[in-house]
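Reviewing the structure listed below.
Only one protein chain is missing; all other protein chains are in place.
Let's turn to subunit A:
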Amino acid sequence: MYPLKYHKPAALADAIAALGAGEEAKVLAGGQTLLATMKQHLAAPTDLVDIRGLSLSGISAAGGDVTVGATTTHAEVAASGEVHPAVAVLAAGIGDPLVRNMGTIGGSIANNDPAADYPAAVLGMGATVVTNTREIAADDYFGGLFTTALEEGEIITAVRFPNVERAGYAKFKQPASRFCLVGVFVAKTADGARVAVTGAGEDGVFRHEGLEAALSANWSPEAVEAVTVSPDGLMSDIHGDAEYRANLIKVMARRAVAVS
């Protein structure tokens, strides 16, 4: 790790200021990706702004929505009785106990790793990403790999999940990293089905229209069978080529609906 300056502000405004002042400042939340990257000399921020002193942790329910603070850990979400059980199950399956007790929802979606779990829940549930400056709908939030709608100096403060009728999540783990080779989050909402796929897309998490149409018409595992999932636009690597990932999308979608 290279030498750097560590900040732990107590107020959001101070965090924003520190981010702006640093030559190459980075937000530190749970650090489960960032610190590992820094140790490998793959990232070299001049400043780390630790946002865990900003009181951004906690889960609250209001008006059918559930708001999860940005620095809420995966373990806290996994243990929550307020979030949708599918979201809790997803959080409980991230990484290992260390990751779950350190890693945060805000950190995960700010990083937007194409093999992370949370982007599937946020996009699948049609959640809203709340920052210090604005609210961003999930459909507008996720860009390509490791890319989001966040601007320089913008900090996620919370994620707000709407109520849905049913939801389920199933993932197939990459054998080495145990990240998602394919993860599918399905949600039955008043406006129809939402199906978000993580781990598979060349541009990161995405919604699958064919599966959404089929499940909107008939919310059942059998409805998935008739859908064609194209390998076009899916990743290929040593753990799975596009064709295999396409197969897994169908299998995981079916299993996600079955557990919803």
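Here is the rule we go by: contacts are C-beta pairs under 8 Å (C-beta built on N, C-alpha and C of every residue); 3 or more make two chains touch, one makes a residue touch a chain; residues count from 1.
Here is the rule we use: contacts and distances are computed from a predicted model.
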Per UniProt, the name of the complex member that is left out, chosen from "Molybdenum transport system permease", "Amino acid ABC transporter membrane protein 2, PAAT family", "Transcriptional attenuator, LytR family" or "Carbon-monoxide dehydrogenase large subunit" | "Carbon-monoxide dehydrogenase large subunit"
Per the whole complex, from A:M1, A:A21, A:L98 or A:A137 the residue touching the absent chain is A:M1
Hidden-chain contact residue, picked from the options A:G58, A:G144 or A:P175 = A:P175
Residues of subunit A in contact with the chain that isn't shown?
-> 1-2, 40-41, 172, 175-177, 179, 238-241, 244, 247-248, 251
